[in-house]
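The complex appears here without one of its protein chains, the remainder shown in place.
Moving on to chain A:
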């Protein structure tokens, strides 16, 4: 369980987060949404302990993050970062095995069980067949699954995902999100994911938390949170929200930006575009 209370953070004079309160319950899959630069990724990094807040606390299962060593944090939570620096010749298996680093023994040696965990993580994420391939030769979708395998190999109860579907085509977006959900179900993981597609968040998350102006603007189940008012206040977009007849999941039609200068993008029927373009 993640408990964030009164969290404040900024760079120099610029305040990014101005008092965030947020709880992600055990086994919950929560999506973090908002416009670019609203502090979604910053919040994720604060929860991962990669940044230090100005004020406020992050607790993991009741323990203050600040009192944990980096290694203890790494055993409790895994982060899927947006990108890794290229390492020439690094293979999928070598990278995924690094997920066992927080569990290594005194001499930094990995044991037989660690190999097993890494192989299992590759099986689960569907990258086992490319274990020997060099990372640089993979497609974006494959690389994303490999990063997910790395996070899974860490075997931590909490998973933080920073835009897991960035740069993927629709099919791979669905694949990755379905995989995250399956993992959550089978492993009983607590997942907090920054997602930029509101429709994805509505479809895959148990709860949506929207950030705006450094604060939590909305927090609740997708059906309650995704409204035309949210599109206007959080995303600055005029749009309409309909509900999927099969599962009642909200779906957005985004018509035009609220900024009057732009006006409607196309006269007449609404443009059925993606929820929010990055």
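Here is the rule we use: contacts are C-beta pairs under 8 Å (C-beta built on N, C-alpha and C of every residue); 3 or more make two chains touch, one makes a residue touch a chain; residues count from 1.
Keep in mind that, in the parts below, contacts and distances are computed from a predicted model.
One chain of the complex is hidden; its UniProt record names it "Iron ABC transporter", one of "PRC-barrel domain containing protein", "Iron ABC transporter", "NAD(P)H-flavin reductase" or "Succinate dehydrogenase cytochrome b556 subunit".
Touching the chain that is not shown, out of A:2, A:95, A:149 or A:176: A:95 (per the contact rule at the top). The residue from A:74, A:152, A:231 or A:252 that touches the chain not shown here is A:74. Within the complete assembly, residues 45, 48-50, 69-75, 78-79, 81, 83-85, 87-91, 94-95, 98-99, 101-102, 104, 107-110, 154 of chain A touch the chain that is not shown.
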